[in-house]
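With one protein chain removed, the remaining protein chains of the complex are shown where they sit.
Should a chain be cited, it is by its letter among A, B and C, assigned in written order, with residues numbered from 1 in that chain.
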Amino acid sequence: MTGTVEKDPYTTDEMMTVAASRELRDGAVCFVGIGLPSEAANLARATHAPDCFLVYESGTLGAKPNVLPLSIGDGVLAEHADSVVSVPEVFNYWLQAGRVDVGFLGAAQIDRFGNINTTVVGPYGDPKVRLPGAGGAPEIAASAKEVIVMLRHTSRAFVEDLAFVTSVGYRHGGGSRQELGYSGGGPAVIITDLGVLRPDPETKEFVLTALHPGATVEEAREATSWDLKVAGEVDSTEPPSDKELRVLRELRARTERARGTRA
Amino acid sequence: MTGTVEKDPYTTDEMMTVAASRELRDGAVCFVGIGLPSEAANLARATHAPDCFLVYESGTLGAKPNVLPLSIGDGVLAEHADSVVSVPEVFNYWLQAGRVDVGFLGAAQIDRFGNINTTVVGPYGDPKVRLPGAGGAPEIAASAKEVIVMLRHTSRAFVEDLAFVTSVGYRHGGGSRQELGYSGGGPAVIITDLGVLRPDPETKEFVLTALHPGATVEEAREATSWDLKVAGEVDSTEPPSDKELRVLRELRARTERARGTRA
Amino acid sequence: MGGMDIGQDESQSIVSRSQDSGVRKAGKIMSLREAVAEFVRDGDSVALEGFTHLIPSAAGHEIIRQEKKDLTLIRMTPDLIYDAMIGMGCARKLIFSWGGNPGVGSLHRFRDAIENGWPEPLEIEEHSHAGMANRYVAGASNLPFAVLRGYVGTDLPEVTSTIKPITCPFTGEELMAVLALNPDVTIIHAQQADRRGNVALWGITGIQKEAAFSAKKVIVTVEEVVEKFEARPFGIVLPSVAVNAISIEPRGAFPSYADGYYDRDNSFYEAWDPISRDRDEFRGWMERHILGVDSFADHLRSIDTEEAAR
Partner (left out) sequence: MGGMDIGQDESQSIVSRSQDSGVRKAGKIMSLREAVAEFVRDGDSVALEGFTHLIPSAAGHEIIRQEKKDLTLIRMTPDLIYDAMIGMGCARKLIFSWGGNPGVGSLHRFRDAIENGWPEPLEIEEHSHAGMANRYVAGASNLPFAVLRGYVGTDLPEVTSTIKPITCPFTGEELMAVLALNPDVTIIHAQQADRRGNVALWGITGIQKEAAFSAKKVIVTVEEVVEKFEARPFGIVLPSVAVNAISIEPRGAFPSYADGYYDRDNSFYEAWDPISRDRDEFRGWMERHILGVDSFADHLRSIDTEEAAR
């Protein structure tokens, strides 16, 4: 409101969301889940990628939510969508057919090749923690042309060995993913609260290629259970711009207001 | 309009349509084709079977045409339908799923076991007459709980050996149809312009069980290339009632008027 | 075997199994109590579907009130209603693809049953969403299996016996087959029925059509009965011949959405977390608000009263 605008501080989640949103090219067909991916995709749509085509697994095609959906079945996804189809149709005619350019995935555990566990911690038949399960993830991992993984960087999440392979990344690395016959290219990037990891072109092992402002290589190594490889030159992520932060916060505020009137 | 009503003469096609319409029980789910079957089903709906549920292969469910459709894609089928679905859905979720009680079939050739040819006369690779082909018939024959066949009785149609089996009736007779694993019961009746044929419960060979008024056993035998079996007691079809004829002719007249304004 | 023995059944027609006469009776309006009593039997496989929109909560409560046992519960996204049914001991087995409290966190009763066998051991059969969706499609199509590109390279085929490889007879390619789902009963919630027993859904219609068409018997709860349906973008209609029973249950999808009627009550989803976290707290809540009331309408009043008393 005043003449000069101070640079706002921002949270690590905001940095993650902004970094993910920047990965989306305008016009891309994005398969979006609820939570941070939905924030990132809608931030992109409200900033540099107005023609981003959002597909939610509940069957909304070209969704244009003005507030963030509370769940995959939220009416705001259907309201301004170009089309609404059945769940089999969105998985078969869109995802499996190779029409999705970018898919988002979260993870409870991830390994160095971007394989993901969202099923169980501990033995399958006698679990320590029973997680929600597969949902749409295995086929997003299989068929989206590329996958953006978003998760917080902790040594419990970045593990040497997955307890369960729910969704395939680069499998055992190298060319081993291709043997499975999937059309999707695999995880292109892992965005955490500390930085950005991208796969080595040959080995397909994920390498730390950028750090968000304030994060250090040491922190990233400590938050990774395997011996994390670090790029020769580690980029520094551009902090959220004023516009990115403003648009993201307006989106969240609108969402909060809408939630308030709903309960 | 006057006090007494004279019995109208009627055509053999009208007799066929009326006889077929009487086979439809109220509430039955009927899979209907264009032409005589559509006339018969809509006559039934306008007389004794108002809750007959008409399914057309173009995807109209619970169609209630007030005039006869010109083709399977006619708007009158969609206009008052309970639902309109895709072609895969009508074949998979309705016909193949066993939801159809009665299906209608026509035929270019039929044999003593109710197998049907609508594909070709002469060798397949060097045809004498190329017929339209299968359409929806093979799966109606396979999956409708029962099938009503309507065709004119001629020795060219009622043949000893089919040139091509497009749709299966009782196959080689006896229990040979069951070996194919189809859920549908097979052809329950053949209605011709001369009379009615029904399958022998054991051999499944079609037997002349009724004659329409004016037709003779001799005529039916002459119009059948195999040695036609005749029931011990041949019923005489009840001629079209005044109401049946009036409703059928009104339906046709409405249809003619509608066609006239369309061209 | 609940709903899993499909394909081995001697009759290949889904519909004929549930029909004694050749001619189908159209769906008739009856109370939800009657519908559940008549159509849901102990040991049945039961699918309550609604992909976070139009969740048939009222029907879930009625099953709990009628103390149905040994059910095989089928649902892509087992959430609050399945958490409650599992915690109340209705389920012997769960077939699912994602079990969480959407936007909030864990399903504590679901986790307690799987992790600790409370109140009784829960057999699980898990798939991906695509796998579950295609299993319903196969079931609705009266086919014993469906084919998809998925599962290869994951650990799911090792733990789920209803996933098997299949080879394309034309190209030789290997794909994955999943066994069809044909629930004994499917229950969905829809916005409207008309007087002839047709059912209209709109907004996100998810997997409801396939879940209904794959089942031997179908119960639909609706917000209201109307004279005539309006045209709605992307609305679907289930003809009455595909429905066995219709029960009028306004707000029957609470706390989820019913497009055109109400939005999700997010505070209830958040409140479920503490309600369900502790076994005794859960049991007490269930006794007060589900077992101790006569209907879903009474349930809604009872939670409003408790809310107001705070």
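Criterion: a contact is a pair of C-beta atoms (placed from the backbone, for glycine too) under 8 Å apart; a residue touches a chain by one contact, two chains touch by 3 or more.
Because the structure is predicted, anything quoted here is derived from the model rather than measured.
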Touch partners, limited to displayed chains, of the chain removed from view: A, B, C
From B:S86, B:S155 or B:S236, residue that would touch the chain that is not displayed: B:S86
Residue, one of B:L70, B:A188, B:V217 or B:V234, that touches the chain absent here: B:L70
Hidden-chain contact residue, picked from the options A:E23, A:E57 or A:D101: A:D101
Sole contact to the chain not displayed, among C:H53, C:R92, C:R149 or C:R264: C:R149
Residue ranges of chain A at the interface with the undisplayed chain: 25-29, 51, 53, 61-62, 82-83, 92-93, 96-99, 101, 143, 145-146, 181-183
In chain B, positions touching the absent partner: 34-35, 57-60, 70-75, 77-78, 83-88, 91-92, 95-96, 119, 124, 127-130, 132-139, 142-143, 164-168, 171, 177, 180-183, 259, 262-263
Residues of chain C in contact with the chain not shown: 7-8, 12, 142-145, 147-149, 162, 164-166, 168-171, 173, 175, 177, 179, 229-235, 237
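By our rule, only the chains that are shown with their structure count from here on.
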Far-end chain from chain A, centres as C-alpha averages: B
Computed distance of Cα centres, chain C from chain A, in Å: 29
CA centroid of chain B to CA centroid of chain C, Å: 40
Of all residues in chain C, the ones touching two or more other chains: 209-210
For chain B, residues that touch 2 or more chains besides their own: none
